[in-house]
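Let me begin by handing over the structure; questions about it come next.
Shown here: the complex without one of its protein chains, the others still in place.
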Amino acid sequence: MSSLYSLENIVFALEIIGTIAFAISGATLGLEKGMDLMGITILGLTTGVGGGIIRDIIIGQTPPLTFRDPTYLIISVVVSVIVFTPPVRRWIFSDSMLYEWLMLIMDSVGLGVFTVLGIKSAYTVSSIHGVILFTFVGMLTGVGGGVLRDMMAGNRPYIFVKHFYASASLIGALTCIALWDRVGTVLAMGIGAGLIVLLRLLAAHYHWSLPKANIPRDN
Amino acid sequence: MSSLYSLENIVFALEIIGTIAFAISGATLGLEKGMDLMGITILGLTTGVGGGIIRDIIIGQTPPLTFRDPTYLIISVVVSVIVFTPPVRRWIFSDSMLYEWLMLIMDSVGLGVFTVLGIKSAYTVSSIHGVILFTFVGMLTGVGGGVLRDMMAGNRPYIFVKHFYASASLIGALTCIALWDRVGTVLAMGIGAGLIVLLRLLAAHYHWSLPKANIPRDN
Partner (left out) sequence: MSSLYSLENIVFALEIIGTIAFAISGATLGLEKGMDLMGITILGLTTGVGGGIIRDIIIGQTPPLTFRDPTYLIISVVVSVIVFTPPVRRWIFSDSMLYEWLMLIMDSVGLGVFTVLGIKSAYTVSSIHGVILFTFVGMLTGVGGGVLRDMMAGNRPYIFVKHFYASASLIGALTCIALWDRVGTVLAMGIGAGLIVLLRLLAAHYHWSLPKANIPRDN
């Protein structure tokens, strides 16, 4: 009983952390695109709750959690407004490295947290189990918010641009699933999410890249 | 009985008006992008029925209304073909102001009508009630068709470009919800939708804008 309660609390805390991180990444991208307060709020909100909405629609949990519990929506809006306030935005753009690192870290935390939350939802809700399916739902939940953010802002999605993005989500998802029954749900989720953030940071620092096709054509 | 019948009729009439308005905005944008008849029809159709499909998927009403009753689909196609006919398109582009105003008015009517229709659906279908959730479903239904239209046509969504777009939807949604139990559903929807259209027109005329972040960076 106490363990279940504890798991619920940790899942809730992860949802909050992931929502805040993704909302910051969305609002910051909106700032960088010169959007107004409402545009920034919408981009922050879309990024913060988008992955969860996609996950819930896919697994047939309608209306999605965001529409049943306004917590995530309120957090995304508040975070976006804070990012917009003059002191915060002056700070973010006071140094071009700071902007890059903020986007990297917030986007990585959102990616890591939502990947393992997607796996958790698939385990809980779906009667169909299997490594491939858990991995797929996890990755889709993890990358969904960022893909919506980038497409709405008119950028090519990070997932096609950053060399170690979906790969990090994939490795973290597989690790989380492999550990699930061995070390317990909470630890498996923590290790999975932490590994994704770590891999993204290492990839950015050491400029990891996957093999790329050299096509003898322009465009 | 008579009152219920009347409400149903008014909701149906609003769905028709919103569909026509959004289909005109989609088809007109297709014309402006130099698309052919089929492209224009698809853009008109996507805009006309897109918001309603998003709404129905979110609240778990599947298959969406558009797939159960072909009325909206047929209307969107017919409207798009009419927009494409030479006399109509010559008229639309006979004056550059006319194109701008047509897009503004049709898009505003669609936004206003679908915002209150989203609120109505959330009230009717969902067992979860709350101002924030009604507002969210209303805004998502209102802006959904236009966001799909703009993204498919390769434009940055109006919601990020027009200064008083989501703000108008938000104010109209809150007004509609506040009046819901006080003046009756029909009047609340009428006032909410009308207010959204009025705010958009005033914003366009007086060049209202929200605070914008001035970032000392290019891009």
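Per-chain numbering from 1; labels A and B assigned in written order.
In this section, contacts are C-beta pairs under 8 Å (C-beta built on N, C-alpha and C of every residue); 3 or more make two chains touch, one makes a residue touch a chain.
Bear in mind that the values here come from a model prediction, so they are computed numbers and not experimental data.
Trainee: Of the listed residues A:16, A:59, A:81 or A:204, which contacts the missing chain in the full complex?
Mentor: In the full complex, the listed residue that touches the missing chain is A:59.
Trainee: Of A:6, A:85, A:124 or A:209, which residue touches the hidden chain?
Mentor: With A:6, A:85, A:124 or A:209 as choices, the missing chain is touched by A:209.
Trainee: Over the whole complex, note the residues of chain B touching the chain we left out.
Mentor: 30-40, 42-43, 53, 57, 62-64, 66-68, 70, 73-74, 84, 89, 93, 96, 151-154
Trainee: Under the stated touch rule, tell me which residues of chain A contact the chain that is not displayed.
Mentor: 57-60, 126, 128, 130, 132-133, 136-137, 147, 151, 156-157, 159-160, 163, 165-167, 209-213, 215-217, 219
The definition used in the following text is that only the chains that are shown with their structure count from here on.
Trainee: Rounded to the nearest whole Å, what is the centre-to-centre distance of chain A and chain B, using the mean of the C-alpha atoms as each centre?
Mentor: 29
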